[in-house]
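With one protein chain withheld, the remaining protein chains of the complex are depicted in position.
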Amino acid sequence: MLELKEGVRHPVDFILNGKPARGLAEPRMLLSDFLRQELGCAEIHVGCEHGVCGACTVLIDGIPARSCLTLAVQTAGRTVETVRSLAAEDGALSDLQEAFRRHHALQCGYCTPGILMSAEQFLRERADPSEQEVREMLSGHICRCTGYVGIVEAILETARSRAGAR
Amino acid sequence: MAQPPSQPSHDGLERRWLGRPVERIEDATLLTGHGYFADDMPTRAGTLHAAILRSPHAHAEIVAIDTAKAMARSGVVAVLTGAEIKQDSDPFIIVLRQPMDQWSLATDRVRFVGEAVAVVIAEDRYIAEDAVDDIEVEYRKLPAVIDPMSATAADAPLVHPAVGSNVPSERHFSYGDPERRFAEADRVVEITIDYPRNSQTPLEGFVVAADYQPGEGVYDVMCNFQGPFTVHPVMSKALRCSGAQLRIRTPAYSGGGFGVKQAIFPYVVLMCIASRRTGRPVKWVEDRFEHLTAAIAAPNRIIRAAAAVKNDGLVTAFRFEQIDDYGAYLRPPMPGPLYRQHGIMSGAYAAKDMQIVNKLVMTNKTPSGMVRGFGGPQIYYGLERLMQRVAVELGLDPLDVIRKNLVPAGSFPYRAPAGALIDSGDYQTAIAMAERDGGLADLRRRRDEARAAGRIYGIGFAAIVEPAQSNMGYLSTIVPVEERRKAGPKGGNVAYATVNVDCLGAVSVTADSLPQGQGHATILSQIVAEQLGLDPHDIRCNMERDTQRDPWSIATGNYSSRFSSSTAVVAQMAAKKVRAKIAQIASQTLNVPADEVAFGDGKVFAKNNPDNNIRFSRIAGTAHWSPSELPTGMAPGISETASYSAPEIEPPNDADQINTSLTYGFVFDFCGIEIDRDTGAIRIDKYVTMHDAGRILNPLIADGQIYGSFGWGIGCALLEEFAYGADGSFLSGTFADYLCPTACEVPRPVILHMESPSPLTPLGAKGIGEGNCMSTPVCIANAVADALGVKDVKLPLTPARVKALMGETEKPPRVAAKAPPARAAAAATPGGKALTGSGAQTVPASPEVIWRALLDPKVLARVIPGCHALDQTGPNEYRAEVSLGVGIVKGRFTARVALTDLDPPRAATLSGGLEGSLGSTTGSGRVRLVPQGAVTQIDYDYVVEISGKAAAVGGRMLDGATKVLIGQFFQRLFAEIAPEAAPRPGPARTWWQRLLKFLGLQS
Partner (left out) sequence: MKPKPFTYLRPADINEALQALARIGEDARILAGGQSLLPMMNFRLAQARALIDISRLAPLAYIRKTAGEIEIGAATTQAQLLAWPQLGDATPLLSAALPHVGHFQTRSRGTVCGSIAHSDPASELPLCLATLEGKVVLRSSKGERVLPAAEFQTGMLATARRPDEVVVAVRFPERKQGAGYAFMEMAQRHGDFAICAVAAVVSGKTTRLGVGGVADKPTVREWSGLPNGELDDALNDFAWELGGTDDHHATAAYRRELVRRLGRRAIEEAAKCSS
């Protein structure tokens, strides 16, 4: 049995956005803090630390997770994807990111990385979502700026264009 | 981006970029996670982290604070309390001359749940939070005052005893002859509204990193403050330094503000002191619990509104008595919400006679502060509910009543009775367009059909005036004319922007707007590109601000929708200065007069012969590399700063009239809603919002502002409220208690526009981001009032509240015994009394045996659940260390228990309290022992008040948890005095049912 003692910083090895990464974390360190403070992932935004606002959402092994409700030590050996994984190597925005820009789906941009990660995974699961399904998926995020209009449109449009491309 | 063809515009300038839906320049950065927010900003190595201990009590004296255990914890560098803060700083300046001192930590008394009591500075935040839990504070609880009406009573507990009253300011205003109008009215229509406390709660909380540099006595602070910089001297005065010694820097990106991030300033001072005391940089990141509990809220307000009306619906005069609740402290720029829209209190209506009474009330709640809409949501809730009542009471259509009373078209600029100079508009046309393009006739049909089918459906309207760019002197309206004269006139709103051009023609812009997502960089780049014939993507806007390097003004910041009529205008002025300079330089090369030089596609050319041109970058180079070649008298280099303050925003006059804003837009909304007869849930069937915000600078961004403020308007209408118990306990400490709407709750509104350019600003643009905060809550409330035919509609319109408005009576059960015990009737109501309960059971022991047990400390130690140690502190008084919990929720507390009012062996009162990091409780219970032959009946009732974290986070479960804990106590007592009869753990269901039955908590 793996036992990581309290009060001691333990090495955590995992795959971050496709590359091996390592940092030190006490057992109690939240993944959100670990990514931000140990690995410099400024794209992780902390909004509530109790799993409601969704700003800190990342994908762990391809599945959405609140990084504030995940311990850093839980990610050992796993893959973690943040919003930095979405754009192409040359910096070109993904189709979803482009749609967000076109539809003015962000204002302050604080909730955006989390929403993009949820939406990306949602679109991988659902090829042809209805508006209601998109809204229900989005109900796991709080955006205080946009009233959600542009976000819903951007996700629906991306779903349509991906379906068209298939 | 390909340059779009230019379009002529009202100011004669060709428009390639302004008015177009240019996609945001900020987005590529933010969409890829490269937007760096305050907590991402670099700090020096060795930066320490702060965590704050906060009061669990609404009102209490601080008797003692023991920080020894916290200080002893490894990794803790310092613990500061009010004593140190008082040594190092002065109280914050406030608007009123009243003895209401406040420091960045509580000194001798706490006045709201969440007030900062001590700060721990440690190597990391985790350790700092551990040490916060180590601090022991002894409080002496004081009666709290929560309800603003009760606060005004003569015998109310005083929040600030030195003031002698909870109403530190009351002012009466009269414009025209309202008394006469009311006397001559056919009818007086009245309504009282009670607007709740809420806030748009930005998703990013406050962040402060302070670094004290002793050499020059400079505090270098990075924080996500949003202005206005009127607060900068408040901070520097508190720190006893000059403004130049308090360097405030703000990052380019901020995770929402909505006014709230103005309220960071006490923490700036606190962290400055912490840095000075520790000799290290100190950072504090507010967490969500702190933000909801203690940041700020928009003031809750009671308005008694009245209209003098003629039978045809004409309103001849208004009367408003406003009782505005500022919570525990008046923090600058409070009481802004009460005066910010003073000049436009008559809204979109033409009535010339008006009476206003403004009362400022202090209560034991979180201090009020700036929140989007800034007083407008409250004012229009009163005004537009009043107009709806005028229609109802006169039997008229609400829209007809609105129309009848509007400021006439063609009368702009229009001087409103309290001083607003409404710059432009045509309200009648706006409403007619909304009616036509928004499909009002169809909506009325839908309502009629729904009603015919027995469904509950209503239509609501709201017409509001959206002010923008505050007159910085508005708050001086609060002091009488004589005092104002002594202090000197205050008005204006000074803006700054700078446009720089480097030697290769690269253009950069800095400006004073401190954006938090409004796309200011995009719009500034549109404006500057327009002037210089460039593409917006060629312009870099640096939106950081630094009080030591940038031009300083009190108005700097992002509030009162000042951007489009202030910062945008001054950026255009700076760009025009650059344009003029370049035109002058180019005129030499092109050999045409400067006024015949034109700009476009990165070139500077002769207007009448575009082939005669030179690259923009080439001219820029001349200014830098060849100053001697410049026209005679021209300053070298190209960096132009402009400043601007519109002359129309004058100080208040002697008649207390003030033009509180520079521009005034118009918003007209209507909506159809349906109420679920079973659940009371509101479904918004259709929402139409018509905006006249003058010239639109970027339609994409303008609509985004409307959607955003509408979204919050929906939250205010249906979900959002900071709830307090009557004892002052705070109940909305999580995002599962303070309910922000999600994508499932916010429908898409229909947005309509018309443009009546403001003649008072060069761009013709007004504000657009706050209108729906003011119109949407009342529009929905009016629809609910229409649907249910009710008068008193209180926000948020939760399903439970709507259901209560439906006025149904609850059918009793067939067997009366099935009704729950009296407990339920007396139990806590939302925002109401403490938890109460009662029960009774028969115990096979004599009263004397039970009595002896209760008075025996050894027995008591066994009976109190989770008791580790019990010390007697006086006759029948004990102090105990206990671990208490329900399910996985557990906490360690210090308990104080006293037995009083002893009537041996018949009755005793068991009272006391718990203090721990999970919160604080006080309670008492009367236990009566009634002999019944060989057995004794124990009757008991209790009152418990719970405050602090447990209440703020676990409100949903408080009642249940109280029952469980009291259950544990009585179970143990029962086992102690009659072990053979005590319920034994058997099959769980039976055990619990027996226990609960025994306690009288379940039939």
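Here are some notes:
By letter and in written order, the chains are A and B; residue numbering begins at 1 in each of them.
One rule holds in what follows: contacts are C-beta pairs under 8 Å (C-beta built on N, C-alpha and C of every residue); 3 or more make two chains touch, one makes a residue touch a chain.
Note that the coordinates shown come from a computational prediction; the quantities given were computed from them, not determined experimentally.
Within the set B:26, B:287 or B:674, the residue that contacts the chain not displayed is B:287. Taking the complete complex into account, B:891 is the one of B:637, B:891 or B:931 that touches the chain left out. Contact residues of chain A toward the unshown chain are 1-7, 26-28, 30, 33, 49-51, 54, 57, 63-66, 68-71, 73-74, 118, 122, 135-137, 139-141. In the full complex, chain B contacts the hidden chain through residues 125-126, 129-130, 133, 287-289, 678-681, 718-719, 721, 723, 731-732, 734, 736-737, 739, 741-742, 744-745, 798-800, 803-804, 808, 810-815, 818-820, 824, 827-832, 886-891, 917-918, 949-950, 953-961, 963-964, 987-989, 991-992, 1003.
Just so we're on the same page, only the chains that are shown with their structure count from here on.
For the pair chain A and chain B, the distance between mean C-alpha positions equals 28 Å. Interface of chain B with chain A (complex): residues 23-24, 26-37, 39-40, 125-126, 200-204, 253-258, 287-288, 516-519, 700-701, 703-704, 707-712, 714, 734-736, 740, 742-744, 746, 748. On the chain A side of its complex with chain B, the touching residues are 26, 28-29, 33, 36, 41-50, 52-53, 55, 82-84, 86-87, 91, 93, 97, 100-102, 104, 106-113, 116, 134-136, 138-152.
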